[in-house]
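Shown next, in structure tokens, is the structure this report addresses.
Of the protein chains in this complex, one is absent; all others appear in place.
Letters are used for the chains, namely A and B, taken in the order the chains are written, and counting of residues starts over at 1 for each.
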């Protein structure tokens, strides 16, 4: 047990002002400040939405769902690295 | 500010109160009418109440066991959630743990999810996975107590967090310096100071558990059925016995009303779910 861990949270009284816990926040091209978890979440949301729309409108035309997955993956990489 | 005529305000609020109270009053009217009178011209004024429905509901052994189930489940759940929520909030407010704010937020999201979504997986898990030998969690009181934690435990954490953050940590530290154990600090110093917050949490979680219907209707079939599910049985299976249905409603309503009277002032802060804070 190092001494460091033993310090109770000093700002316990001000929970409203707490910064996000994952503190690698940075400003990317997204309109809000995000950490990597937020960006992963956004990517998953986009992936699901894209897949559902693809099933409904594009797959009947003969284009495979894998194309949509590839697009979603590319978007995810972009968002997580640059977002 | 300009002076207002109090008469207008009183008339306005009497009207609003009438609209609020009338449905509840009507519930009571139906519950004290014999079945034959139900279909005549609806009378607003109550005359010659008939208590047969109450005698019938009270005398029904099945419904009485539902009442006991409801009481056991909501009391057990409220106690469990308040105590665990208290421990969790103590940990969240006193220790510097990695990612605890994320943990706090994702705990709360448990309450946001629509319960309908969890009906099927909980049903499947409780019939097939959460089992010891022949014992299944489905249709048991302990099972329902645990299931209700999914929405009540996040709520307890949400409401208790400000209470615990509000207790100066210097108190803990002073006690530690005096050589008290952690257990002693938590139970003998922090716990008594939290009592008002704990009481409100206990009562609100109790009301939520008491009022729950959807999960109880799906995850119980006989042994652990609650009063709210008993209510719907009189609608779907027997061609609706209106008087009985109204009477069970009154029976379900009264405990919540009593409890509401006890913490009327604080209930608002809890129900608004911390919305106004900060």
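Operating definition for what follows: a residue touches a chain if its C-beta (ideal position, glycine included) is under 8 Å from a C-beta of that chain, and two chains touch if they have at least 3 such contacts.
We take it that contacts and distances are computed from a predicted model.
Student: Not counting the visible chains, the remaining one has a UniProt entry; which protein name from "Phosphate transport system substrate-binding protein", "Sarcosine oxidase subunit alpha family protein", "Basic membrane protein A" or "Sugar ABC transporter permease" does it give?
Tutor: "Sugar ABC transporter permease"
Student: Which shown chains does the hidden chain touch?
Tutor: A, B
Student: Would you indicate which residue among B:58, B:87 or B:135 is in contact with the undisplayed chain?
Tutor: Final answer for the missing-chain contact: B:87.
Student: One chain isn't shown here. Among B:24, B:55 or B:68, which residue touches it?
Tutor: B:24
Student: Spell out, residue by residue, where the missing chain touches chain B.
Tutor: Residues of chain B in contact with the hidden chain: 4, 6, 9-10, 12-13, 16-17, 19-21, 23-24, 26-27, 30, 38-39, 41-42, 44, 84-85, 87-88, 90-92, 94-97, 103, 107, 109-110, 112-125, 130, 146-147, 149-150, 153-154, 157, 172, 176, 181-182, 207, 210-214, 218, 228, 231-232, 235, 242, 245-246, 249, 252-253, 256-257, 259-260, 264, 267-268, 271-273, 275-276.
Student: For chain A, which residues touch the unseen chain?
Tutor: 1, 5-6, 8, 17, 19, 31-33, 41, 45, 48-49, 51-53, 55-56, 59, 65
As a working rule, only the chains that are shown with their structure count from here on.
Student: What is the distance in Å between the mean C-alpha positions of chain A and chain B?
Tutor: Chain centres of chain A and chain B, defined by C-alpha means, are spaced 35 Å apart.
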